[in-house]
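One structure follows; several queries about it will come next.
Here the complex is missing one protein chain, while the rest keep their positions.
So, chain A:
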Amino acid sequence: MIKAVMVMNTQGKSRLAKFYEYLSVEKQQELIRGFFQVLCSRAENVSNFIDAESIFGLDSRLVYKHFATLYFVFVFDSSENELAVLDLIQVFVETLDKCFQNVCELDIVFNYSKIHTILDEMVFGGQVVETSSSEIMKAVEEISKLEAASNAISLIPKSASGWRSR
């Protein structure tokens, strides 16, 4: 099962953190810091896998992918396949990219709840439920539509600059 999904930037600021087993806020921060330490010490052109046992406890592996200013990190146990998780990250990022068109760190900061929605469509209770990025998109769009409908009073004026309001 997947134990945690994290997104952090190259400075170690956490952009998204989701733990599928409950951990206290302090513990979460400690882990994020620990992982960041390891991640930023990794050279270029090495594998995307890290043995996370010393940080996360027994039977935990970490797969990360570095995109521009962000690290995408998945922590999981031996029931998952490292290469497949690497592609799962790819699916996640592709979906984000479809959703925001040229996604960047800012999109993730400002659309915090939407990112969670996307992730929840993919990983549910620590298990991968959906791996087709178009299916995920469909679900997320439907949610947005219904949300907008249920929210007829339109909470905020639609932004003039088109790219941000998706």
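One rule holds in what follows: a residue touches a chain if its C-beta (ideal position, glycine included) is under 8 Å from a C-beta of that chain, and two chains touch if they have at least 3 such contacts; residues count from 1.
In the analysis below, contacts and distances are computed from a predicted model.
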item	value
Protein name, per the UniProt record, of whichever chain is missing from view ("AP-4 complex subunit epsilon", "V-type proton ATPase 21 kDa proteolipid subunit c''", "Protein YIPF" or "Globin domain-containing protein")	"AP-4 complex subunit epsilon"
Footprint left on chain A by the chain that the document does not show	9-11, 13-14, 16-18, 22, 25-26, 28-29, 43, 45-51, 53-54, 67-70, 79, 81-84, 86-88, 90-91, 93-94, 96-97, 101-107, 109-114, 116-117, 120, 124-132, 134-135, 139, 142-144, 146-148, 150-151, 155-161, 163-166
